[in-house]
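First, the structure itself, so that you have it in front of you.
Just one protein chain is left out here, and the rest sit where they should.
After this line comes chain A, so read on.
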C-alpha cells in the first residue's frame, strides 16, 4: 500500500519553486538555440519554356504576383523586373496590358516612396508603348487610382500623384481631359481645403476654399502650389486642345489668334462636304435645297434661348464660371502671397524672385486657359463679361499695381552663406517649374489677360479702363520699339494684345501709336523667318479683316505706309523666300482689288521691276504666285509702254506657262477700251497704240533687237536660204515653238474680237511690212505666227498689199521645205501645216505666188524630191483643191519642168506619187487631158 502510495507520489512529485532560484526548464520546452536563414530566390533555376523571362528567369506571372508582396523591396524589384521584361519583349505589353496596368495603378498609393517612383517609371515606359486607343478601356481604372493618390492623406503620395499625372498628360492628354469633372476638384483640394460652413467667411459663394499651409512638406508651400498650378495649367491646356475642333474656331496658339475676331462669316466648308459627299452621290443641290446647311446663319430672328442641353462638357460659360469662381480667389491669394510675401518695400514691388515669377506666370496662364475653355464666341463674350464684372477690381488692384515686373537679382541681396541654400532652392524650383520664367513672358501674359477684360467700344467704359490700359500700352510700345529682338512666341502674344486693343479702343491715336511700335519691329533687319511671317500676317489680317468695320484702322497712316512698302519688298525679296513672297501677294492682291491708293501707286512705280522678264518676281516665283501676279495686273491703274514691253517678253520667254501667258494677254485685252468690256471709266489704262504694239510684239515673239542680232549670226540651227526656201529659217526649240504657238493662238483670238477688222488688219500688215519684210533670217515660230494670224484676221473685202503677200509666200515655202527637210515633232508639223494651208486657202493669191516662185530650172538635183513632196502635199489637201484647179496651167507647167529636169533613169517613188496625186486631183475636172500632155 505504502509502496503504491510512494509510487504515486513519485509520479506526481511536486517541484518546489523558490524565490530567487532559477526555474528549471520544463521537459517539453522547445529548444530555440538553433538559427535559421531565409532562402532567397531572386531568380528561378528552371529554364522556363512557358515564355520570356527576365535575367533572373522570372516570367511575367511571377513578377505580377510579387507586386502583392508585403515587402517593399520585393515590390520594387518586381517593378524593375517588369520594366526590364517589357522593354525586352514589347509584345508582352499588348498581351498583359490589363493586368500590368491595374497592378501598377494600384501601387500609385503605395506607402513606400521608392515603390511609387518605380511604378511611375514603369508607367512612363508603358505609356510610350501603348497608344491612347488601346489604353482607353483601362483608363477609368487608371484615373480612379490617380484620383485616389491625389486625394491621399499622405502628402508624399500626393506629390507623387502629380508625377503620374505628368506621365498621363504627356501621353494621353485626350483621355485625361475627359475626366475633368473629378480632376479639377482634386486640383483645388491639393492646394486648399473647404472652409467650414459655419465660419461665414465664404463670400465667394458656394464651396469657399481656403489655401492650406502644411508645415511638414518637403517643399515650401509656394513651391508646392507652383507644382500644382503647373499641372493644372497643362491639364487645362490639354482640355482646350483635345476638344473636337469646332468650325471657325481655331485654337492654335500663334497665328490662329485672330480667327476669333472674324465675326459671323465663316467660309469653311469642309464639314459640309463631309455631310454631303459622305453619302456617296453628289446631290449637292438637292440636299441643300431641302435642308439648309447646318452652318446657315440665316435666321429671321436670332435665338434668344440659351443653347439647349447644358452638357457637362466643359465648354459652356456656366460650368467654367462655376469652376473659376472657386479657383480665381485662390489664385489671387497665391498671387498676393507671392508678391507681398517676398518683398515688403513698396519701391521695389515690381521686382520678383524667380520663384514668385514662375508662380505668377502660372496663375496668368491658367486664367488665360480658363477663358479659352469655351469654344463658342458668344459664350466667350459672356465669360469675358463675367470676369470683368467679378474680378476687374481685384485684378486691377493686384496685377496692375506694380505692372511691368522685373526679375529680382537674388544673388546680390543675399549673403554668401545663403548662397548654397538659394542654389538648392533654385535647383528645386527648376526641377519643379521646368525652367525659369522670363519677366517678359510674365508681363506679356499679364497684358493678354488684362486686355481680354477690356470691353468693346463703349465710351463710358473706355474712360474707366483708360488708366490701366494706358500702362499696358506704354509697356507694349516700349517692348516693341526698343529695338530688341523678340521670340516669335512673345511676339505673337504681344500682337494679340495689340490687335485686341486696336479693335476695342477705336481710337486713331492708340491705333497709330501701337501700329507704329509694331512697324518699328517690322522694319528691323535680319528677323527670323517665323517672326517676319508673324508680323506680316498680323498686318495683312488687320488690313483684310478689320479694315471695313473700323474706320480708324482704315485711316491709319502706318497701315497705309506698310501697304505702300509691300511691292518694294516683293521686288527685294525676289526668289529668296517664296513662302514670304506668297504671303506678300496674299495681301497685295485684295488690297489692289479694293483699289487701295497707296498700294496701287507703289505697285505702279515698281511694276516694271516686278514684271521684269529677266529677274522680276513674275518669272522667278512658283506658279501659284505667278498666277496671282498676273491677276494683280488686272487692277493696275495704267499700263505704260515699258511695262507692256516687259509683259510681252514675259509672255514669250517661256518662263511662265502658256496658260498663264494667255491669261496675261487676256487681261491686257480686257483692260483695253478696244475690247468693249470695261465700261464707262474715263481714264484709259491701255492706250490703243500701246495695245496694238504689245500684241504685235507678242505675236512675233522676238524683239527687233533680237531679230537684228539674228541676222548676223551663223548658228547651226540656221537653214541657209535657197530657191526652195527663200528665207533662211532659224529653227527654235520645240518647247519654245509650242509655247509661242499657244500665245499666238490667244493673240489672234483677241485681235479677232476687235471692232473693226479691216483697220486692225491694216495695222498688222503695216507692222509686218515695216518690221519683218526686210529680214533674211527669220525664226520659224515667227513665220508660223504670221502665217497663222493673217488668214484669221483678214477681212473678206480687204486686199492685202503685194509686199505682204510676197513675204508670206516666202514664209510659206520656207516653212514647208523646212518641215520636209528636218525631223520635226508631230505637233509642230501639224501646227505649221495647218497654218500654211489656212493661209493659202483664205488668200488664193498667196497660193499662186507660191507656185509662181517655184522655178524648177534653178533647183539642184537634190531639191527636186522636196519640191515634188511639197506639190503632192498641196494637191492632197482637199480645201486647196479648188484653188489648185484654178492654177492648173501653172501647176502643169511646173510638173512638166520637173519631169524634164529630172534626169534619172529610173522613176523614183516621189515622182510616181506626185504624178498620181496630180492625176487624182485633176481627174474629176479635166478628164486626164493634162496627163496626156505630160507624156
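Worth a mention:
Quick note on the criterion: contacts are C-beta pairs under 8 Å (C-beta built on N, C-alpha and C of every residue); 3 or more make two chains touch, one makes a residue touch a chain; residues count from 1.
Here, contacts and distances are computed from a predicted model.
Selecting from "IBH1-like N-terminal domain-containing protein", "WD repeat-containing protein 18", "Trafficking protein particle complex subunit 10" or "Fibronectin type-III domain-containing protein", the unshown chain of this assembly corresponds to "WD repeat-containing protein 18" (UniProt protein name).
Within the complete assembly, A:666 is the residue of A:666, A:845 or A:893 that touches the hidden chain. Listed residues A:321, A:631, A:736 or A:853: the one in touch with the omitted chain is A:631. When the whole complex is considered, the residue among A:336, A:474 or A:593 that touches the unshown chain is A:593. In the complete complex, the hidden chain is touched by one of A:642, A:752, A:802 or A:834, namely A:752.
Touching the omitted chain from chain A are residues 265, 267, 269, 272-273, 277, 281-285, 288-289, 292-293, 295-301, 548, 589-590, 593-596, 628, 631, 634, 659, 663, 666, 670, 675-677, 679-681, 749, 752-753.
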